[in-house]
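Here you go, one structure.
With one protein chain removed, the remaining protein chains of the complex are shown where they sit.
Let's turn to chain A:
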């Protein structure tokens, strides 16, 4: 199965345009990115909350859409792609999500995550469907898939942060 996820972590055409705005407002792009990072952290937490408590697919749909927009605006195209999957899973327009290794294989050569980073993003990996969950009916499968996608989004976020930190020569 070939994946449609863009290979490069950052679409530099888009990000460079934003960086060029630094000319008349130094650190504009950096502040924007820091704002984005905050936003991602908040949104991930909200997604996590909805995955574990409300199991509200429509909320997950709109959170996915929301994050897709800001990620794409900054050229962080791989996160945007994963967020679009979350959005579509939330509205049941899709019913699969590719495996982590398959997605990571699409990365360009030389781009990877350390074992530690992988472990951190994957968490305790407790999101598999349990027998109690099954009684929630067919939504369970979507909740499980979105959990999987969210883990991937965290990985992609880590990749993007690494790339951005490298560019700005500072830990973001």
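Note that in this section a residue touches a chain if its C-beta (ideal position, glycine included) is under 8 Å from a C-beta of that chain, and two chains touch if they have at least 3 such contacts; residues count from 1.
Criterion: contacts and distances are computed from a predicted model.
> Match the chain absent from this complex view to the correct UniProt protein name in "Transcription factor", "EKC/KEOPS complex subunit Tprkb-like", "NEDD8-conjugating enzyme UBC12" or "Ycf54".
Spelling it out: the chain absent from the display is recorded in UniProt as "Transcription factor".
> Which residue from A:44, A:66 or A:167 sits in contact with the chain not drawn here?
Within the whole complex, the residue contacting the unshown chain is A:66.
> Among the options A:14, A:118, A:141 or A:172, which residue touches the chain absent from this view?
A:14
> Tell me, which residues in chain A touch the chain that this view leaves out?
13-14, 17-18, 21, 24-25, 28, 32, 35-36, 39, 62, 65-66, 68-70, 72-75, 80
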